[in-house]
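Questions regarding the structure given below will be posed in turn.
Every protein chain but one is kept in place in this view of the complex.
And now, chain A:
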Amino acid sequence: MQQRMIFGRYIEGNSWVHGLDPRAKTVAMLLFMTAVFMVNNYAGVLALLLFTLAVMKGSGIPLRYFIRAVKPLMFLLVFIFLFHLFYGAGGTQLLDVGAFKLYAGGLEKGVVSASRMLLFVMFAALLTFTTVPDRLAEGLGFLLRPLKAIRVPTDRLVLMLSISLRFIPTIFEEAERLWKSQVSRGLSFQGRPLSEKARLAIALLVPVTAGAFRRALGLADSMEARGYRLGAERTLLRALSWSRTDTLFLGSFLLPIAALGLL
């Protein structure tokens, strides 16, 4: 189950993208999302696609990893494209087959909308592929710091996020083990009505949840035994360090936004 899922994983590497400060990558992601939502024509899509491909190339991660990350969403991408293709109007008529009429405007809207989704997923994958989840959480913690002024416990939120990320593979592993154990005892979803499927899914969910609680208690003991106290002062092994490359990287994201403004 977890082997198939590539999205959200960190892929070790020594590229300049890997070496960037997680804060730079997180803010870049926000800027990129802004750019993605600003795009509304072929030229804009092409500009963003080239920009994304350049950053992907810089990461040194093979293209097949990104394709694997996008694959599970293929159905959604095709649906978005077809929806806009058949229901979008405007521009010259391209095709007229019975009840279906295809317009250039619909085609452009379909391509742009599906591309928006594709670009967003690819860039999010790039962020997780090149950043250790712990570092990502630390970067996020730094960016959320201003919220401390309104008493938002950002340190706890970051620790919670980091621990959640740590336990994802473990809980997947446990769910898979439980699933296999139930299948070996004759469990099958095939040919069952939806309500029955939901009941069986709950039968799987209950032991997984109970296991997660048990692990949480064990983890709390382990953390306390190693001197962790809520709100107590701590130092960090890795410091977040901002370099010129981070500034340049972030600055480069203003280019597509500016270009889109002009387009």
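Some notes on this structure:
Just so we're on the same page, a residue touches a chain if its C-beta (ideal position, glycine included) is under 8 Å from a C-beta of that chain, and two chains touch if they have at least 3 such contacts; residues count from 1.
Here is the rule we go by: contacts and distances are computed from a predicted model.
The subunit not displayed here is recorded in UniProt as "Energy-coupling factor ABC transporter ATP-binding protein", chosen from "Putative tricarboxylic transport membrane protein", "L-lactate dehydrogenase complex protein LldE", "Cytochrome c oxidase subunit 2" or "Energy-coupling factor ABC transporter ATP-binding protein".
Among A:Asn14, A:Thr92, A:Ser184 or A:Thr235, only A:Thr235 touches the chain that is left out of the view.
For the chain left out of this panel, the touching residue among A:Gln93, A:Thr170 or A:Thr209 is A:Thr170. Take chain A: the residues that touch the chain left off the picture are 12, 132-134, 162-163, 165-166, 169-170, 173, 214-215, 218-219, 221-229, 232-239.
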